[in-house]
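The chains shown are only part of the set, and none of them has been moved.
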Amino acid sequence: MANLTLIQALNDGLKTAMANDDSVVVFGEDVGPKGGVFLATEGLTNEFGEQRCFDTPLSEDGIVGTAVGMAMNGLRPVAEIQFQDFIFPAFDQIVSEAAKLRYRSGGQYTAPMVIRTPYGGGIRGGLYHSQSGEAYFAHTAGLKVVIPSTPRDAKGLLLASIQDPDPVLFLEPKALYRSVKGEVPEGEFTVDLSTLRTVREGRDVTVFCYGAMVPVVEKAAAQAEEQRGIKSLVVDLRTLLPLDEEGVLEAAKQTGRVVVVHEAPRFCGYGAEISALIAENCIEYMEAPVKRVTGFDTPFPNTLEHHYLPDDRRVLDAIEEVYNF
Amino acid sequence: MTDMLTVIAPDGATKKGFDAGLSDEELVHCYRTMLLVRAFDDISLKMQRSGRIGFSIPNRGIEATQVGAASALRKTDWIFPSYRDFGMALYHGIPTVEMMHNMFGNAKDSAKGRQMPVHFSFVEPIRFYSISSPIGTHIPHAVGAAYASKMRGEDTVHLTSFGDGGTSSIGFHSGMNFAAVWKAPVVFLCQNNGYAISCPADEQTASDGYAIKAEAYGMPHTTVDGNDLLAVRQAVLDAAERARKGEGPTMIESVTFRMGGHSTSDDPTKYVPKELLEEWEKKDPVERFRRHLEKRGLWSQDVEDRLRKDTLEEVRVAAKEAEDTAKPGLETIFSDVYADVPNHLREQGEFLFDLSKRRGEAAAGDGEFPL
């Protein structure tokens, strides 16, 4: 066990994967000598050589498109997109190609690959260095979408994603890169995809969240208990697609009162699917309507981002609201 | 217009002592493959018109480019084709019936009936990469696959084929750039057939031809007479040679002409000037190669009649077998989305199986939808 920040855990995960499997290659903009703008890939070029960790030209389409080609020909590419806000030039390669290749070729060609990218607010990045685009991808059959919120999960889910036979979009909560620290097993270890993580036990209200919202929800849940004696069951979804729907419904039924939290805008956001799933499948267990706490339906602001992002106060209000419904 | 590499003169002659590196049998195989493509085209068109299949793509005019390029590749090489490269697959012995299974989208179709006709996918006897409808997306795939081959020290060549319109796609820009930076073993074959559906070259780009686009990427390029099978073969052989030697990618522009419509849904008379079509009909690539065989004493009317009969028969039999093959099972809707079928898809599948049981396959007739 080592005590690592989330970014250190990712770096450790990449090193572990590259050391154990020669077919793992890491590339993207500035991931080589510079080690990536957040230093997730620091030291990899030194340790594994320029053939296995290298910079690419400034083209997300090229990064993802060539990753698909590498993947179908025996490599395990781990491509980095510098910010999730800049992934859209590669949207066609992700949605039309990586996600549909196995299906359209009847399994003759496949794309086992990982696309890592930092997402979310909290760094004063304004419109284009703050977005949470998970809903754009979670609607895409054939793709897997993973978001860790702890150093342990960051490494374990990353290694599971690299070994997965299907393309995985690995969204990293940049706000947590250096703000969370935790015990991380050394060497090879994986956390299964499509499994939920119970962050906190409770029987009054269930709160679903993921990524950078997890610590915010934990704070709010603690306050709810201290200040109001409301016990919250906090669930970190971790894998958004394919989702462990049974697990979600199970957790919802345990309390009959549900809050869903994410940074992304509300309208057609990921929370809509969670809310709909629960309302459609366990209405008889529900004591209150599901409450969504999300970013607003606007682009992401800069100076006022702390008003835009859901915080513990907004989550606490929601917990109380569904509790008192 | 930059001058083009040509090998076979209009009368079929080649320069003294020129050696294409093909045996007589192989030369005849090239010719037969072109006739096979024509037979495939003609029968597919008829079947589309009579509603037996939904769609097809004519290859008339492009046969020499397809077959010439394919003849320069090894079975260990990869082809990343466009939807207008039937000849590349047929040359390498992909069974006509396999291709017909795709035209009918039946249970034996390698794509399991999920794709439109002409969206082939094969791994044997050569890797003929799964065709995608979006233009240009397969170009960076060839580059990535080539990077993998290079990294493992193989001498595999990855040929990617695309049209004049394809050069405007984003995949062309990123694929060409990455390949040149990586010195990846890729052959970029641009089939300039005059049109992108109805869009002529001068509305597609202001450059003088397409090969020159390689300059933007510091990549060597050649322009070849696309109706000259041996010229295309030579250009691809040279480019493949460079690639195998680790000297990096090459772009080849093959200048040819789409003598048919873009697809069976298209009416080219709306936008292709009659004179232009007539001009190119005089340059028919099959006739050009026939003359060459004749000069070599490999052609006679008997040979012609036999080959035409053969190829038509081969396609007919294949079509019949494919048409008689059952449709894919309902499970093919849910399999291959992921390596394993996740729970939500399992549930959705069970729902559909149950539903179609309840309603009886009767209701499952095709063409319910208009247009």
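Letters A and B mark the chains as written, and numbering starts fresh at 1 in each.
Here, contacts are C-beta pairs under 8 Å (C-beta built on N, C-alpha and C of every residue); 3 or more make two chains touch, one makes a residue touch a chain.
Quick caveat, the model's predicted, so the values are computed rather than measured.
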Express the subunit copy numbers of the entire complex in terms of the labels on the chains shown.
-> A x2, B x2
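The rule is simple: only the chains that are shown with their structure count from here on.
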How far is the middle of subunit A from the middle of subunit B, if each middle is the mean of its Cα atoms, in Å?
-> 40
What does subunit A use to touch subunit B in their complex?
-> 25, 51, 56-57, 59, 61-62, 64-75, 77, 89, 92-93, 96-97, 100-110, 141-142, 144, 165-166, 194, 242-243, 245-246
Quick one: which bits of subunit B touch subunit A in the complex? Just the residue numbers, please.
-> 78, 109-112, 114-115, 119, 121-123, 129-130, 132, 134, 137, 139-149, 151-152, 170-171, 173-175, 177-178, 181, 335-339, 342-345
